[in-house]
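Worksheet for the structure shown next.
Omission of a single protein chain aside, the complex is shown with its protein chains in their original locations.
Note that the chains are named A, B and C in the order they appear, and that numbering of residues resets to 1 at the start of each chain.
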Amino acid sequence: MSTATNEGRNGMLGGAPGGGARDGGTTPDSALLPSVEPVQLVDPDGHHHTDERYPLPDGDRLLDAYGRLIAGRRINDQANALVRQGRMAVYPSSHGQEACQVAAAVVLGAEDWLFPTYRDTVAVITRGVDPLQVLTLLRGDWHGGYDPHEHRVATQATPLATQLLHAVGVAHAAKLRGESTVVLAMCGDGATSEGDFHEALNFAAVFHVPVVFFVQNNEFAISVPLRSQSVAPSLAHKAIGYGMPGERVDGNDLAALLAVLGSAVDRARDGGGPTLVEAHTYRMQAHTNADDATRYRSADDVERWVPKDPITRLRTYLRALDLLTVELERALADEADAIAAAIRKGLNTEVTVNPAELFEYVYTEKTTQLREQAEQLREELARDAAGTGTPTSDTKADRP
Amino acid sequence: MSTATNEGRNGMLGGAPGGGARDGGTTPDSALLPSVEPVQLVDPDGHHHTDERYPLPDGDRLLDAYGRLIAGRRINDQANALVRQGRMAVYPSSHGQEACQVAAAVVLGAEDWLFPTYRDTVAVITRGVDPLQVLTLLRGDWHGGYDPHEHRVATQATPLATQLLHAVGVAHAAKLRGESTVVLAMCGDGATSEGDFHEALNFAAVFHVPVVFFVQNNEFAISVPLRSQSVAPSLAHKAIGYGMPGERVDGNDLAALLAVLGSAVDRARDGGGPTLVEAHTYRMQAHTNADDATRYRSADDVERWVPKDPITRLRTYLRALDLLTVELERALADEADAIAAAIRKGLNTEVTVNPAELFEYVYTEKTTQLREQAEQLREELARDAAGTGTPTSDTKADRP
Amino acid sequence: MTQTTEAPTGGVADRTGAVPGKRVTSTFARALNAALADSMAADASVLMFGEDVGPLGGVFRITDGLTARFGEERCFDTPLAEAGIMGMAIGMAMNGMKPVVEMQFDAFAYPAFEQVVSHVAKMPNRTKGRVRLPLVIRIPYAGGIGGVEHHCDSSEAYYAHTPGLTVLAPATVRDAYFMLREAIASPDPVVFLEPKKLYWSKEEVDLAELRRTFEAGQAPRRIGKAVVARPGTDATLISYGPSVPTALAAAAAAAEEGRSIEVIDLRSIVPFDDETVCASVRRTGRAVVVAEAPGFVSVASEIVARVQERCFHSLAAPVLRVTGFDIPYPSPKLEHFYLPSVDRILDAVDDLQWED
Partner (left out) sequence: MTQTTEAPTGGVADRTGAVPGKRVTSTFARALNAALADSMAADASVLMFGEDVGPLGGVFRITDGLTARFGEERCFDTPLAEAGIMGMAIGMAMNGMKPVVEMQFDAFAYPAFEQVVSHVAKMPNRTKGRVRLPLVIRIPYAGGIGGVEHHCDSSEAYYAHTPGLTVLAPATVRDAYFMLREAIASPDPVVFLEPKKLYWSKEEVDLAELRRTFEAGQAPRRIGKAVVARPGTDATLISYGPSVPTALAAAAAAAEEGRSIEVIDLRSIVPFDDETVCASVRRTGRAVVVAEAPGFVSVASEIVARVQERCFHSLAAPVLRVTGFDIPYPSPKLEHFYLPSVDRILDAVDDLQWED
């Protein structure tokens, strides 16, 4: 990771105006470029590779993260099953990307904020949000099921890249109040093409706010492969164009993710400004259950990524070090099963939706118009319930 | 200039899919980065500096360009005067940026397209568009006065950065038809912050189309200085994030501009794809005549740029080589005066606007609704002209 | 996410003037796909691009097979950026092409809003017709498919309010075919709204026959032309796009109660067919506008306004509206409370101050 301490638009901090596209600063440009190869600390065979910039996280940390990884995979599997059974409308799975999901959540402290996308359900749950509340969206009860303030997790964003700007705003507000909050904002490779991605990175750099932009490059945006999305040397190479450091990391290597994201979070917290981190991973399943991936990629393509699975390598590594025993493995699997069971049970319970709520939250106080409309619906439903016919109005008087 | 020949998304050309953010390609990343200092061939004192990548354009070319530079300055002065006299609503002057204006126009061939902004009036006129037609917009007769197809000059864009995408589309269409058209698309430093800038560069790179993006970095977006716009090492550093080469050039050095832009145009024409060129220049006057620049910058700031004027240095250089004689100088000034006189005369002639035209071009054929509305206006005007009162309708019948 | 919709009832007139021939079944989606393919076959300047429209064939398969048939120069995926797609289409249209772009879902067209409003709609006017923009913006739109947030917006009001855009919304399989072809052939930019919930609706039509009819110039113009989808005498339901089948179903139900309801399918929101609409309302004296978008400042508001302006003295009752509520489109489990329903339309018809 770069040690650049480009000060951004220092005016905001009361210091002398620094940075600025023409001013150059003292950091050599190349410090903002990502490493030539994605950072990897544990390879697919479970061997540790030393990287002088990134020490390996300690055993406890890895073990804890491994447990969450197992749970994450289990949550993905369970959610897919529930869609097949018709209990959820749709599920964009992060199967294969669970290392990214876990890392995004665990590198943050309680005072930090996470900005996830529709695919980041596992990250949201890992951060502590009740899985059933999370799945409200996909079950179709409401557009969001949890209180973003409770765990400092924004609603899962659907309009691509829009949330990156909200993340910048949250960080900017925290910075103005002198809080030490760091914001980690997630998006996919496809989303990097949106104008909002550009504006978010630029705002973050200019205002020098503590945001870590975390791109999960899973090589696909629905059917569109990365090469149709960008011909840059890497997505992390975009960072220098904003004056922030970019880094690339093996997205299936949980150890490396913890190290790289952790370091970016630390740097942000220390006033070092934003970072762009690109994780190289792969979307092992279709975009969602509604998608037919055979139309645009071969089983072989997917097959090639199986040996790179994030779980296998970390298991091998932890086992080799005797940190992960068979008993512990069993216990972790049981824990994951318990989470899955709770999800299953919750999703199999019918919820009743309340149509009156449709009008409740559009404004803090219902407008006259919404009061009338709510009343109209209430009457309709009351009539339906009573089984009475439609009252006909045949007066010539105006309605009130 | 980089000699990278990143092939973009070759699929469009029928070749094997190449490029792609992960594929890396064979070019070292650094080849896409701009030079450390802006390219300069003739310094403010009129001395030539050799640059091994960019040979100095020959004397005839420089002399021709010099004449246009003189005319460009004269046009700016004349337009400012006309605003003061109330003959034009507003004029965003390119005073001080005329070298960029001239270079943008003369590096293109007849088959090429130019996409200018509101500030690029001198470039548009240099390309051959009738000055009076160009000034229609600023005089307030219509939103555009010239036929974009005649000289292949798009209308001067106001919504910032939007035109860069149109430029990509024009180039893409030409490429699909196998034409050798190159498109040069202009924008300011401020406009690089817009999402459309990002999307345009990315589309151009991915589709590998012949566009030269030409940013006139004049250090201000109305009142906002560059350092509040970007903290990147330079704006040209954004190019690598799209996988295209970026270059920086002294924007007051016409020789360097001709060389750098010319080389980017050649490269685009040869199938080498898009380039981002950033010219370092300065907006010597207020944003427009309606702006009060004293609110946000000092006279000293502006003073510092006077010695860097694009005309002075080229004059010194050409005189030193005896290419520019006193007689020739006189002749060029006369030509410029003649252009200014024609503008003055044209703008001092009252034009009559035709309100019926308001409805003519909204659709190819007027809709029923517009026919009715045009008729309503026609009747009103006829009544006004006849001095008759408003006919009152007091029937109870419905209107047709 | 599957969906069936009421097929238009028997009252639908044959709107093409084509000689009836061998008829086979086609879906709305298939008709759109054929219209694209036939347009591309007929005119080499027609291009199709957007997100996932290439090998995948679009998330609704409307562009299925086009890349295979016409090559990836003529039907291709773009980077994921809607303003980019729209802006590039503008440039291509400036330079001799007829681009058709797909915005993947209604709400995902919003990033392109500036390009649409400030350029697509205004470029021809700005240049006094010297630059025309023959392009089509296809938008799978509106709800009723159990879609999650941002996938069900009815965004027609935004476009209909913007001068310079032609705004179309077909409701039948035949119209889907003919209107898309007409849109692509139009010299003006068209916002082409495809009601998602009708994609899987079916009709007995022979697409090859529709092609021949269209290419022989025998398909009557649909831009600016509404149609009486079901004749009636007592009241008029005015509707378009996804609400037409609901309006027809309401009319059928009303018939059982002895009321003869005329249903108008606007098809073309801009230009608007005042003649057909007003002729009907003047005959029936009563009208209800049915549309799925929130009612406030909507296309439905406009229809009410113009009908009362033009037919005031023929009206026995105020023109009423059955529209979506003024709330964000609800989540799947709640959408049926939101959508105009047969019952809600019948309630409105009952409210038309009948005196018998």
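Basically, contacts are C-beta pairs under 8 Å (C-beta built on N, C-alpha and C of every residue); 3 or more make two chains touch, one makes a residue touch a chain.
All of these numbers come straight from a predicted model, not from anything done at the bench.
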List the displayed chains that the omitted chain touches in the full complex. A, B, C
Please pick, from A:122, A:186, A:206 or A:226, the residue that touches the omitted chain in the full complex. A:206
Which is it among A:79, A:122, A:138 or A:154 that touches the chain not included here? A:154
Going by the contact rule already stated, which one of C:30, C:74 or C:126 would touch the omitted chain in the full complex? C:126
From the listed residues B:36, B:290, B:306 or B:338, report the one that touches the chain absent from this view. B:290
Which candidate, A:34, A:116 or A:195, sits in contact with the chain we can't see? A:195
Note that chain C touches the absent chain at residues 83, 107, 110-111, 113-114, 117-118, 121-122, 125-126, 149-150, 157-158, 160-161, 163-164, 270, 272, 293-294, 296-302, 304-306, 308-310, 312, 315, 317-321, 325-328
Tell me which stretches of chain B touch the chain missing from the display. 89-90, 137-143, 158-160, 190-191, 193-196, 221-224, 228-230, 290-292, 295-296, 351, 353, 355, 358-359, 362, 367, 369-370, 373, 377, 380, 390-396, 398
Contacts of chain A with the absent chain, listed as residue ranges: 11-12, 113, 142-144, 147-149, 154-155, 159, 162, 164-174, 176-177, 195-196, 198-200, 202-203, 206, 357, 360-364, 367-369, 396-400
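What we mean here is this: only the chains that are shown with their structure count from here on.
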Separation of mean Cα positions, chain C and chain B [Å, integer]: 39
Between the Cα centroids of chain A and chain C the separation in whole angstrom comes to 36
Considering chain B alone, which of its residues make contact with at least two other chains? 11, 195-196, 198-199, 202, 206
Residue numbers in chain C touching two or more further chains are 78-79, 81, 83-84, 111
